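Note that one protein chain is taken out, while the other chains of the complex remain in position.
In this document, chain identifiers A, B and C correspond to the written order of the chains, with residue numbering beginning at 1 in each.
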Amino acid sequence: MSAASILASYADAVADVEDGATVLVGGFGMAGMPVELIDALIEQGAKDLVIVSNNAGNGDTGLAALLAAKRVRKVVCSFPRQSDSWVFDGLYRAGQIELEVVPQGNLAERMRAAGAGIGAFFCPTGVGTPLTEGKETRVIDGRTYALEYPIKGDVALIKAHRADTMGNLVYRKTARNFGPVMATAARTVIAQVSEVVPLGGLDPEVVVTPSIYVDRVVCPTAQES
Amino acid sequence: MSAASILASYADAVADVEDGATVLVGGFGMAGMPVELIDALIEQGAKDLVIVSNNAGNGDTGLAALLAAKRVRKVVCSFPRQSDSWVFDGLYRAGQIELEVVPQGNLAERMRAAGAGIGAFFCPTGVGTPLTEGKETRVIDGRTYALEYPIKGDVALIKAHRADTMGNLVYRKTARNFGPVMATAARTVIAQVSEVVPLGGLDPEVVVTPSIYVDRVVCPTAQES
Amino acid sequence: MSTPSTSSAPAEAGPRDKHALAAAIARDVPDGAYVNLGIGQPTLVAEHLREGSGVVLHTENGMLNFGPVATGDDVDLDLTNAGKIPVTELPGAAYFHHADSFAMMRGGHLDVCVLGAFQVSANGDLANWHTGAPDAIPAVGGAMDLAIGAEQVWVMMTLFAKDGTAKIVPTCTYPLTGLACVDRVYTDLGTFELAASRGRADGAVVVRDLSGISLEELGGRLDVPVVLG
Partner (left out) sequence: MSTPSTSSAPAEAGPRDKHALAAAIARDVPDGAYVNLGIGQPTLVAEHLREGSGVVLHTENGMLNFGPVATGDDVDLDLTNAGKIPVTELPGAAYFHHADSFAMMRGGHLDVCVLGAFQVSANGDLANWHTGAPDAIPAVGGAMDLAIGAEQVWVMMTLFAKDGTAKIVPTCTYPLTGLACVDRVYTDLGTFELAASRGRADGAVVVRDLSGISLEELGGRLDVPVVLG
């Protein structure tokens, strides 16, 4: 890939998301949630999506709205059930959506593995629980591990704080969460940001997601490139 | 562990390294090489050491001096042979030192696995080459991987740029290299730094190695704590 | 449960409320420890940590050394704890991404985590994520990662459920969160050491700080042997 495209339109950024795509969606609750990109995806119309995200939507906006629009076939997440997850709850109880519950750290590590070219890894999390039932296990140095496989995305939708014009990203506080990991794990990475700074405007020591991982940066006030 | 101790003496920092210890030593060539800590370790006298580092010493100082002092039983590294690795070369040809050659990325990833609680991982690097001979292999999604195990250290000696008084670390340019990974992979982590700044003196967004990983920070000009 | 003590064992006046329990846990956290406090009641422990204890709080959504809950102008929706509640930043804080945060947990770098529980077995199995009810929507979050990751796993809970059934059990009947991972259980009626008990041939749990219950009554209401420690 070459340096990221800078776009001003969320719609343009998600125009080519295909039906059936696996979409990694950043955020932990609302912190780091790419709400405008999700709204654009709803508008765009892609369906039969597999969504990988920590939660399964809150209230009636963002992911919840995508679910409500019946665009999602399956959710892979660690924590679907929340006080305000009524959209997901309703679909799930009606048998209209699939759910794969993954421990939060495995969700992160499986995406990291996808990005890092690791074929599978032996992980101690969840051993002896229903969430590793049927998985291959192995005792290594006296501890039991279950074999976990990578989770790869076709697309990642993430929210960062600032980008430079090459696509290097920095995040803000705990809104960083899944963004940097998802950026490594998807074929096409789309980041919405609050600001695009000129080349040289980010200190190379503090870049969190290097430009190599980023395909498109979206910022309504940015000059397109 | 609790927040790092701040020490002014390299000798104090390495005083408890035991004979037979596995010592992870940061640096890529001289960049990030904790030369003063290695000198202190030579002075301290621990022997039968296993050294895990990218190289096996350059010239006659640092790691090369530790080797020359006959304190090292085995070197685990990716690239022992260099134009100025005569100390290692001599010991190796004389059968006085063991060598395990590990591809550079596997060296890093195996230490990361140790720090991240991963039991083992399937890695594509080196498959079909002498460096994975005898290792378990598996085909996953059409690609062949070899199973790699963690490398854990008893002690890590690393060099960072700045620390705060809790032990949070930042590095400088490509001297970062193995430091952050080794800091996660050893029981006792000792970092030499150029400067110790007051608490609050490092921006939390740019900390590379959080204090949780660091046991001792050494800086000759620092006030001990 | 407020039966006056009839045993010779030391007992406080009555069961500990959640604040007394949080205070008891806080007293046991070593100075300078790196600690994760689970969502819900365990977060109360933070309010009872001694000023100057140097305890550093970890939140699995990517931060070390956060401070009290944010109020007023300090609320920043980009700075929340694992319960998605806005918190503050202390000097010496650090941010990192989710894979790094869970590597920290899984790699055994946290000294203590405090979790709620539905059930804990005498050998330390933990059930705290799923009641097993057929219509419940399963949601695990970071519970399984915390259960197997921290050096010391402490549970904070009432000893008996609302229907009077014991929550320290011979074998968990709810779906498990982790195997043999709990070291200590802090309850309203006493503190149980499981780590020590795992070494006991009789399978007993060791109780201390009995509060508002006698050893005899406790023994009668639990299906696991209890000894005073």
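Quick notes on this structure:
The rule is simple: contacts are C-beta pairs under 8 Å (C-beta built on N, C-alpha and C of every residue); 3 or more make two chains touch, one makes a residue touch a chain.
Everything numeric in this text was worked out from a predicted model, so none of it was measured.
Although it is not drawn here, the omitted chain touches the following shown chains in the complete assembly: A, B.
From the options B:17, B:63 or B:111, the residue with contact to the unseen chain in the full assembly is B:111. Considering B:10, B:92 or B:213, the position touching the chain not shown turns out to be B:92 (whole complex). Summarising the interface, subunit B meets the missing chain with residues 28-32, 78-82, 88-89, 92-93, 99, 101-109, 111-112, 123-131, 144, 171-181, 208. Contact between subunit A and the absent chain runs through residues 1-3, 112, 114-118, 164-166, 168, 184, 199-200, 202, 204-205, 207, 210-213.
Keep in mind that, in the parts below, only the chains that are shown with their structure count from here on.
Each chain gets a centre from the mean of its Cα atoms; for subunit B and subunit C, those two points are 35 Å apart. Centre to centre, using the average C-alpha position, subunit A and subunit C are separated by 30 Å. Within subunit A, the positions touching two or more other chains are listed as 109, 123-124, 171-173.
Residue numbers of subunit C whose C-beta contacts span two or more other chains: 63, 89, 95-96, 102-103, 105-106, 148-149.
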